[in-house]
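Just one protein chain is left out here, and the rest sit where they should.
Going by the order they are written in, the chains are A, B, C, D and E; count residues from 1 in each one.
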């Protein structure tokens, strides 16, 4: 089984972090690869960038088509997810949805914890998009902008843990999600520090990709997630245009 | 006041229909113009195409920036709307939201009527995105694919009216929305045929653009809809990249 | 086009404020008039008074019938709105619904800010009546009773602005509504002081009245908002009784 | 204990039906009386008439003040209920809410069955006003207008039972409510005919009045249901005006 | 009329408190009895214990079958309630649902106040189970474990009243429910101390039992709350097994 992690951002260092975390948790026989957006933003932090990054993710998925059995859309916020799910024949899983749905099996309500307050609005939209607001105890963030990976992962780590524990107590959350690709791989470090189960979205997504492939489901042949009819376009990336126009 | 209708599809004939309908309803002193997507799909009919078309809409808005006081995002489903609202300084109104919010002032629950069943899933997502499900009596469509403008506007017109009246009776809807850009301008023709008030989304959107400009509100300087911080990108359209990178 | 502002309170000074604000924002060719309740309460501040004032609003609308193309029901809380919408042939818009629906086009969630805490319960009911709770970030008020117009508009102005900004930050609101007829016309003064777009309900309502008339919709001929069948009554105001009994 | 049934309609024959049904179910020592609206509509059938009738109900409650320990607002739809609850010192129970809340103790979801389709829209609003939509399996009605009491209670009885049973099966309802004052007292006749428990709203309301008095609760001294501050008015009924102006 | 209070806990002292409170509020001619669980937990404080205690409640109801006309399931959280409602021919009322539904007739939103924080999660699940979250202003508890009856009723009484008043003010609650069997009978003591109406769940439940019996409804003969078909089992209590296997 081949799982492809699709980073719709252009920052390869983040792709590496996610690939390491994903590989470490894969079952025997599961090959995990990762690709980085060839164009776009260094990191997606709002709805406008998610609109752009999600379209680029579709290009990446079309380009790599045939080389994976399931894809992980690897930006918290799940840009382009539902479009990808319509378009492609294999399962596509968003790291937000994987984290949230997995969290639902560990308690009643999950808390989303992230490192920069500018992300909160967009992440809340993501919770609503998945209709999981009744299971969400809130989205909380450090009162900071988006700094270096070093800042996010090391300098502010203690503050993040403290924020998580305070919000869990105040909101009666049962599970915590460390949200945002730059936090990939840190959940295990949080285990003895945060008082409820902690989810690493990229790990959750790789395991969900395994689950969906194991279920052996087939693409819908009718309804709103069947593959759209072939259609000509203009000015799109060559591979995406070819895929959209392809007889199926 | 200058209102710009942005058609994120590449079909100019549809732009013309919308421009005519929009101009006919504009108040004295309001100048209405329209632009057509320079690349993309001839018509957006699903979530994947909305992801692409919405990103193109951002390019168009950046390109035309400074030439309008309010913009109308003119594809039912509102592709790219929230991103555009974050990014630009002037009001951006989606034709779906304008139709639905206006309909709310004419009764309890609105019905969305469209001409091709493939659109229903995406349109329902749009209702949910605006959190208006409690005001929506349903999305119904002719059991057909997406044909020519002639098909949509003339050949199937009687069937559409019949569908609307049947669904209104069955679902106790109070208002009907004729959804889909190709239906622009037909609401007035439906007036004596459909038993509840009928909304033309493009007309609703032009009037809402007027309302927002008249209110004289200013762009948020904090919160999740303030303009994002300047950011470098790669491989995006020149004007959009420049706008994203612009010091504000 | 003739828009009638109906103040269901007996305080003419408030009518004047609203008429001024409404006229200032009307499009060319739109005539705005206002009437004050001939009986009832000086200002409606709770559910009981809204029950009474809403019934008086129906009398006023019946009395003025034929002199307006759209009516604005001008008390925040929208007393009598749905009844008026059933009964009369022309659009009737509530200032609460106009403010809230317009706010929805400027961001995700709106905050309602008012000047006396006794109003909060009734205003929250109004949000629920319009099924807009998912778009509402809360109703907040100064911890005060209902004082003079001078108090509301001048003395407590700075406290109100401060309250708004604090609540916007705490609740991540995207838009603010200055709620309550005595605040009519003050939104423009708030523009540089409050960090998100600010809505003046009376202005929103006049613009929405314009929009609805421009849409040229007709009264429902079936369903729950069609005009009720003629019915005899006793002891009601002469004009309202005549209107209720009228063959249509 | 004295329970007052307040019929906000002017039809005394309906008051009699309700008084009979209410008295038959009262506990020993509970005195049940009923009053009929001295002005207004013969029967309330829509939102506009509910606005008027609810204001008249407040007048009736003020007029009778001191002669009852709990009041039953006896029109399905609960016109004026929340206003009455704010204003008066003793419990006021609506027959809709009493029926619905009682039904909740007999199963998961209740069906509202009534005799004239024009009532459905208003009754649905009433379900929403009480936030009980998740417990409601629907509002269904005979496809008829509002005829004589004889029509409602005798001629159409079999059709009503048939409608109820069909809707229960189709919607998986667990309890049925016979809604509308003219159906008072018929639930017992339905017992062997309808396949789930059947609620008579007036009986439910009288028993709930007993329950609230037995609980011995006191009026709120703060919050949105405390008694409003004294206020002068003009042109209202003498007793209501006096009550509103009364020092407490 | 015979009302049976079923305490699914093994603590007889709590049964006594509830029996006293229930009897004191019963109407003339209503005989109230109470039984204590013969096995199980001294007090149910979480979901696991509610699963166990609810199954024991079914045994108790089967054992006592024929000796009561309505049963009150007397642990806040309503363990086993919906199962009991399916299984038995007479009304079964939970003290949580009775308290919450009764509270709905005294204001918009109720607050649940209890004495030990460990109860909050389970009680919130109970609110959701009854679909009353829109009517609930929250569940608050003293920051304590579950002590002696003396602790709960006397030592911590003032702290509980203080907590209630603070939460009412902060959350704009209209009614308060003193939740948890050990608080039985204390609502009357709270009357002059808490600023909104206060509900005693056991009293509410006894009055609701009276109401349901007075309504004279019959058991559903179809749908999801009709009595299940007879079924053999193994290893269950003798009387419950016999009841499950009984031809009806």
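Quick note on the criterion: a residue touches a chain if its C-beta (ideal position, glycine included) is under 8 Å from a C-beta of that chain, and two chains touch if they have at least 3 such contacts.
Since the model is a prediction, treat every value here as computed from it, not as a measurement.
Novice: Taking the complete complex into account, which shown chains does the hidden chain touch?
Specialist: Within the full complex, the chain left out of view touches A, B, D, E.
Novice: Which of these touches the unseen chain: E:3, E:50, E:137 or E:178?
Specialist: In the complete complex, the chain left out is touched by residue E:50.
Novice: Who touches the missing chain here, E:22, E:80 or E:107?
Specialist: Once the missing chain is taken into account, the touching residue is E:80.
Novice: Which of A:13, A:214 or A:232 sits in contact with the chain that's absent?
Specialist: Here the residue in touch with the unshown chain is A:214.
Novice: Touching residues of chain A against the unshown chain: what are they?
Specialist: 25, 27-29, 82, 85, 91, 93, 97-98, 101-102, 104-108, 130-132, 134-135, 168-169, 172-175, 187-188, 191-192, 195-200, 203-204, 207-208, 210-212, 214-225
Novice: For chain B, which residues touch the unseen chain?
Specialist: So the residues of chain B touching the unseen chain are 120-121, 124-125.
Novice: Since one chain has been left out of the picture, which residues of chain D touch it in the full complex?
Specialist: Spelled out for chain D, the touching residues are 108, 172.
We adopt the following convention: only the chains that are shown with their structure count from here on.
Novice: Mind listing the chains that sit against chain B and also against chain E?
Specialist: Common contact partners of chain B and chain E, which must touch each of the two, are A, C, D.
Novice: Listed by label, which chains are in contact with chain B and with chain D?
Specialist: Correct list: C.
Novice: Tell me, please, which chain's centre (mean of its C-alpha atoms) is farthest from the centre of chain D?
Specialist: Centre of mass proxy via C-alpha means gives A as farthest from chain D.
Novice: Nearest whole angstrom, what separates the Cα centre of chain B from the Cα centre of chain C?
Specialist: Centre-to-centre distance between chain B and chain C: 27 Å.
Novice: If a residue has to touch 2 or more other chains to count, which residues of chain D qualify?
Specialist: Each of 82, 85, 120-121, 124-125, 131, 223-225 in chain D touches at least two other chains.
Novice: Please categorise the chain-chain contact pattern as a line, ring, star, complete graph or other.
Specialist: The chain contacts form none of line, ring, star or complete graph.
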